[in-house]
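Only one structure is covered here, and it is reproduced in the block below.
Left out: one protein chain. Kept in place: all the others.
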Amino acid sequence: MKALQPRFLIPVAAFLVLATIFGVHLSEISGGKNISDLPSALIGKPAPALDLPPVEGNGPGLKSEQIRGKVALVNIWASWCPPCRLEHPVLMRLAREGVKLYGVNYKDRPEAALAFLAELGNPFQALGADQAGRTSIDWGVYGYPETFVVDKKGIVRYRHVGPIMPRDLDAKIYPLLKKLGAENG
Amino acid sequence: MIPEIGLFSLVLAFIVSCAQGVVPLVGAARGHQGMMEMARTSATAQFVLVLIAFAALMHSYVVSDFSVVNVATNSHTLKPMLYKISGVWGNHEGSMVLWVLILALFGLAVAVSGGNLPPGLRARVLAIQGLIGAGFLSFIIWTSNPFERLSPAPFEGNGLNPILQDPGLAFHPPFLYLGYVGFSMAFSFAVAALIEGRVDAAWARWVRPWTLAAWCALTVGIAMGSWWAYYELGWGGWWFWDPVENASFIPWLVGTALLHSAIVVEKRDALKSWTVLLAILAFSTSLLGTFLVRSGVLSSVHAFASDPERGVYILGLLVIVIGGSLTLYAVRAPQLKGGGLFAPISREGALVFNNLMLTTGAAVVTLGTLYPLILEAFGGGKVSVGAPFFNATFVPLMAPVLIACVAGAMMSWKRSDLKGVLGRLWAAFAAALIVTVAVALFMGIKNILAALGLGLAAWLVVGSAVELAERIALFRGSLSNSLRRAAGLPRSAWGMVIAHGALGLTVAGITASSAWQDEHIQHMRAGDRLSVGPYEVVFEGAGPVKGPNWDGIRGTFKVMRDGKLVTTLHPEKRDYPAERNQTTEAGIHYTAAGDLYTVLGERAEGGGWSTRIYFNPLVAWIWIGAVFMALGGLVSLTDRRHRVGAPRRAAVPAATATESA
Partner (left out) sequence: MRRAVFILIGLILAAPAVAVEPNEILKDPALEARARDISRELRCLVCQNQSIDDSNADLARDLRVIVRERLSAGDTDEQVFKYVVSRYGDFVLLRPPVKSSTLVLWGAPVGLLVLGIIGLAIWYRRREPPEKEDSLTEEERARLDALLKAEDGK
C-alpha cells in the first residue's frame, strides 16, 4: 500500500478551509449581521460638505459649520420610509439625552416631512432638504435611514445602515459617543 | 390525512435509507450475499416512499389544501393547474422533496438496471446513495417539513406571484435537479470504487450513462433558465454571472470534464485518480450550490428565502459528504494503478488538456463567486465580483478548449501526429479563416474579437462535420460504403459529432448577440418609425388593457421589411394589484437570423412613450445549440455498449492453469 501522498490532501484541505469560512459567516448572520451591509467609504475621512436649503417652512437649512466642533449625528431620512418611522423614537431619546442630531430629508415633500415631525417629534438641531438626492450620494448613502457619527474634528467615525434600534444604542452608539466625547475637538 | 401520510412516508424513507446506507456496505465487506441484495430492495422501497410523499404534496397543491402551511404560502386557488403543480417545487421545502425524489430515482434506476454490475460494487454504490438520501431526508424532516399544518386553515393562499407563472421558469427546476442530483450517482460510483480500491474500464463504462443523463438534464435546465431570463427581463441579457447561476454552471463544467475524462479510463485505463476526483467534485459542487442558494450567505436574485439555521444543517451535511469523500480520496487514490502510457500529442493528451482547462474554468468561476466571502473572512474588506470579472477571465480560458475540442476528437489514442491531424482538418481551418476574415472585413476591423469568435464557431461546426466524414470514409469510397458505415457508426460517435457541432452554434450565438446587438432607446409617439436591424418598426401607440388578474398598458409595433408587414408585436406592462407586482412582457419576433425585441417603457411627459427596441443577431442559436448538445448526449446515451456493459472475461477454471504448470 502506497504511503499517504501529501498532494492528495489538497482537495480536502481546501474544502475544510472553505467550510470553516462558511460556518463563521453563518454564525455571524445568526448573530444578526446583515450580509448586505456595506462599510462606509468615508470612515476616517472628513465629512462631506453640507449645504442644504431648509425644508420649506422650517428653519435656515443645514450647513457644514453647524456640525463642526462637536460630536454630531447626521441622520438621512424621509417620511415615506417605514424604517425611519420605526427609528424615530430612538432619535427622540438621543435628542433628549443631549446628543446633537442633524437631519437630511431625502427626496420628500415638505408637507409630508413636516407632518411626520409634528406627529413624532423633531429631534434635529437643524434640518436640510436634499430634494435632488445629491447630498445623500455624496455621503455614500444607499439604504434609508442611515446615520453618521461625526467627531469634533469633523471626521466621520461610524455609519449605521438601517434604523437604529435600542439594542444598537447600547451595543454601538453609546460607547462610541462616550469615546468621542472624551476626545479633543 | 394525506399530508400526514406524506410525512409518515418521508420518515419511513429516512429509516429505509439509513438501512440502505449501512447494511449493504457491511455485506459487501463481508461478502454476504443477502446483505448486499438488500441494497436493491431498499433502494426500490426508498423510491416508492419518497414518491408517495411527493404525490401527497402534489395532491395538497392540486386540491389547494391550505391547511398545509407550504401550500398556503405558495399557492392560490386562482392559479392555473399547471402552475399549482409547478408550485410544488417553487419553494424551499417542496423543492427539497423533489431533490430527494430524484436521488431515490437514480438509486432505483441502478437497482433495477444494474444487473451487469458486480454485486459488491452495486451494493456499495446503492449504500452511498442511501447515505446521501438519509442525510437530506433528515434535513427535510427536521428543518424543512413541507407537511406542516396550519390551524385554522386560511381560505386563500398567498402565492400568486405572476413571475412564477411562466412555463420556462416553472419547469426548469426539475431539469436542473435531474442534473445536480443525477451527479450523485457518479459520486456514489466513485466512492464505492475507492472503498473497493479498484477503478477500471468497466467502472468507467458503468458510470457513464448516469453521468451523461445528468449532464443532459443540467444542460437543458441551464438553457431554459437562461432563455427565460432573456424573454422575461427585457433587453436581451441571458447570463448575469449571478452567484446562483454560477452555482449551476460550475457543476456543468466539472460534469463535462468528468464525461470526457471517463472516456480515457474506459478506453485506456488511465487518468483514474483524476476521473474519480472529478466525479466527487461534480456532486460536491452541486451540493455547494444547494448550500449557497438556501443558506443566505450570498445575496442573489434567485436565492430562496434563506435561513441560517438551515444553512448550518446543510453545511454539516456538506462536511460529512464532501469532507468524507475527499478524505477517502486522499487515502485511497494513491493506490489506483495507472494504466496505458500515452504521448502528450494523442487523444488522451487532448482529453487531459480539456480536463485541465475545464477544471481551471470551474475553479475560476468558483473563486470569483466566493471571493467576496473569503476576502471578508480574512479581513480584507468588502469587494464585489461581477460580470466584468467573469467575462474577462472565463471567456479567454475557454477559447483553447474550443480549438482543442475538434483537434482532439480527430487524434488517435496513445500517439498522434499533430501535423497529420491539422492537415486533415484543413476544411475546418479554411472555414474558420474565411469566416473570420469575411466578418472582419464586413463589420469592421474593430470587431476582430467577434470575428474570431465566429471563426471559432465555424471551426467547431465544420470540424465536427470533418470528423464525421472521416469516420464514414466520405469522399474516400463509394457513397453506399459511407452510408453503410454511417449506419454502423456507434451512437456515441454520433453523439459527439452532434454535441461538438452544437457547441459551435452556441458560440456563434453568444458572439453575434454580444457584439452586434442593435439597441434603440427613445421616446416614440404613434406613427413614429425606426430602422432596427433589417426591419422597419412603426409604433402605433399604447393603450390600456386588462387581464384576468392584472391591469396593464399594451403597446403595438408593426414590424415591416421591404415595405411588407412581417408581424405585429405587443409588449406590455402589467400590474398585478393582488400581489402588488409588476411585470414587463416584451414583444419578440424570433427568427433564425436574430430576434426583434420590443419593450414598452413609461409614458413620456408631453405624450408619447419611452420605448426600447433591439435586434439581437443569432441569439436563439445559443439555446438551440444547448438543446442540440443535450440531444447529442442523449444519442450517446442510447449507445449499445451502455446496455451491454463491459465485456466479462470467461471464467477460466483454476484447475487447468495449475494442472499444466
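Structural remarks
Residue numbering begins at 1 within each chain, and the chains themselves are lettered A and B in the order written.
The rule is short, and it goes like this: a contact is a pair of C-beta atoms (placed from the backbone, for glycine too) under 8 Å apart; a residue touches a chain by one contact, two chains touch by 3 or more.
Computed from a predicted structure; not experimentally measured.
The chain omitted from view is touched by exactly one of B:77, B:113 or B:299, namely B:299. Among B:62, B:85, B:109 or B:364, the one in contact with the hidden chain is B:364. From the options B:138, B:393 or B:549, the residue with contact to the unseen chain in the full assembly is B:393.
In the complete complex, the hidden chain is touched by one of B:161, B:327 or B:591, namely B:161. Touching the missing chain, out of B:30, B:337 or B:561, is residue B:337.
For the chain missing from the display, the contacting residue among A:110, A:140 or A:154 is A:140, taking the whole complex into account. The set of chain A residues touching the chain not shown comprises 38-42, 48, 107, 132-134, 137-140, 142-143.
For chain B, the residues touching the chain absent from view are 158, 161-163, 232-235, 237, 240, 242-243, 269, 299-301, 305, 337-341, 344, 352, 356-357, 359-360, 363-364, 367-368, 371, 375, 380-389, 392-394, 396-397, 519, 521-523, 579-584, 586, 599, 601-602, 604, 610, 612, 661.
Here is the rule we go by: only the chains that are shown with their structure count from here on.
Looking at the complex, you find that chain A touches chain B at residues 1-5, 8-9, 11-12, 15-16, 18-19, 21-27, 29-30, 35-36, 38-39. Residue ranges of chain B in contact with chain A, taken from their complex: 273, 277, 280-281, 284, 291, 295-299, 308-309, 311-312, 315, 318-319, 322-323, 326-327, 329-331, 333-335, 370, 373-374, 376-377, 381-382.
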